[in-house]
Every structure is written in C-alpha cells, then in structure tokens.
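Note that one protein chain of the assembly has been removed; the remaining protein chains are unaltered in position.
When the chains are written out, they are named A, B and C in that same order, and each has its own residue count from 1.
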C-alpha cells in the first residue's frame, strides 16, 4: 500500500521543509512496527537458543540447522522492511520527483545489493 | 514462463491508455541494453570456462572458485537490472499512482525476495 | 587443525562404544566454545540493537544496514562452526572409515547446502 501523507506532516517538525519530508521523521514501517518488534524478539530468542545449544555441547550440525533458521528469519525481516520502504518512503519521494527521488532509488538499490550479498 | 511483450503491445490497444503506460512496452533497462548484453556474454564465457575446467579434470576447489565468480557476476547483473527497474518502471507507475503503483511495488518486492533467497 | 584422538577417548565415557565415538559426546567446536559464545552474545546484542532502532523509528535504510551486519555475523559464526566440524567430527569419522564416514559427509554437505541457500 502506498501511504497517504498529510500536509500537516511538515508542521510537526518546526522549521521542517517541504523538500525534506516524511521519510526523515517517520520510517516507512511505522504501521507494522509492533509486528517487526515481535519478529525481532523472536529472532533474539533464536540467538539466545543458539547460545544454550553451544553451552550444552550440542552436536555441530544441529547448531548449524538453527543458525540457518535464524539467518532466514533475519532475511525475512529485511525483505518485509524493504517492501514497506519501497511502498512508503521511496513511493513518496518518487511522487514528488526531482533529485530526492533519484537519491532514494539509489539508496534503496544499495541496500538491496547489501542484502543480496550478505 | 516469461510473458511475451512486443513492440506492438501499445498498438494492440488503440489509443493506448494513460494508465497502461511505459513499462508495458519498454523495459527499464533499455538505455543500458548493450552493457547488459556485454555482461551476459561475459557470464556465458565464464560458464563455458567452467565446462572446460571440468573437461580438463581441474581440481575441485579451482572449479568452485570460478563458480563463485560466475554467481557473483549474475548477482551484479540482477542488482543493476533491479536498480533500473526501480528508477524507471516503478518510478513511472508511482508517479501515476493508483492500483498499478501498488502492484509494481509488490512485484518488485517479490523479485527482491527471490534474489535475496537465491 | 585436525585434532588428534586417542584410543582412550572411548574409555572416558564408561560404557562408551567404539562405533559411537567422539562426535556423539563432544561437538567439534569444544576448544573454541568460549569464542563462539562471545560471538553469539555480540549477535544477540545486534538483534537487540535492531529492536531499539525500530522502537526509535529509525530510518528504514539504517535499520537494513544493521540487519545486513547481523546476517553477516551469523554467517561468519556458521562458517567457523562448520570448519571445526569438518576438522574434528568429519575428520574423526573419515579416519575410522565405513558407513559412518559416508553418513558424516552427507550430513555436512546437507548443512552446507542449507547455509548456501539461506
């Protein structure tokens, strides 16, 4: 969903400027912040679980299986975040156009490249 | 299956329509098509090089090193393509807004997810 | 380093059997257990840091950068664990040979495949 942004967004930050809008104050994931936090707490639990496995001398392969699960969970979190970033922050910048739009696309592409390579 | 989209796609819908624009007839990578083709020919050469290595009974580890290089080259190609897709096709759709904009973002996110997971 | 294993390994566990050796009681990462735990606690800290970023409405791209860092750290942990698994558990099984050796290689390959794909 492409988010709606109101004219009062700027007013919330005194001295704010029209050209440095929304995405500098509110991230694109605001609507699903609770879901993200829940997800991250689950991942934190997975990493703590890994510590317990190592403390208990669990067999290497079983530890590795849990590492793969935690890595996948982090990736899924990143993909969700990126999706919201595109549909809010990037969409917003593109609808305004100009140099900021180009910058937002460049920035998103760089983040995608880091994800693909990590 | 890859959908066919011909240069006459626009003509097929007499008068075309403002809401079914640009990205249905021309891909976002048009301006750098030659670079992409050059890149892909180089990757084809890498894959043929892998065949020669295997034919010549090259040591496994040396083959694997070249596989990593080819994989990285494919990823770099994908990242470049995605960047252009965002800055052209998705940007176009977002500037027009509406359901098509949402659809384009969803589609791009799904492609990113496939890349991150591949 | 490929660990040396003595004939008395079995004797250390009364009732131990020759066919269910070393790797069923002690994981390959035993010597560097403290390093692994330190590493995992640092990753846990990174994941908690991600929660703080989301709670503070940090800009999406900055969150994504930290996700990539945490993912890379998890991968590095996995690679270290796998290295020790190969040089201890798999090495041990291979030096004994037989069906267990084949099974250990199959198991390691499957773990590597999961890592490459995650």
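As a working rule, a contact is a pair of C-beta atoms (placed from the backbone, for glycine too) under 8 Å apart; a residue touches a chain by one contact, two chains touch by 3 or more.
Keep in mind that what you see is a predicted model, and the values were worked out from it rather than measured.
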Contacts of subunit C with the absent chain, listed as residue ranges: 1-2, 75, 78-79, 82-83, 86-87, 90-91, 94-95, 97, 101-102, 105-106, 108-109, 112-113, 115-117
Chain not shown, touching residues in subunit B: 2-3, 5, 7, 23-24, 26-30, 33, 36-37, 40-41, 43-44, 47-48, 50-51, 53-68, 70-72, 74-75, 77-78, 81-82, 84-85, 89, 107-108, 111, 114-115, 118
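Methods note: only the chains that are shown with their structure count from here on.
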Centre distance in Å when subunit A and subunit B are each reduced to the mean of their C-alpha atoms: 24
Averaged-CA centre spacing for the pair subunit C and subunit B, given as whole angstrom: 36
Centroid distance [mean C-alpha coordinates] between subunit C and subunit A, Å: 28
Residues of subunit C whose C-beta touches two or more other chains: none
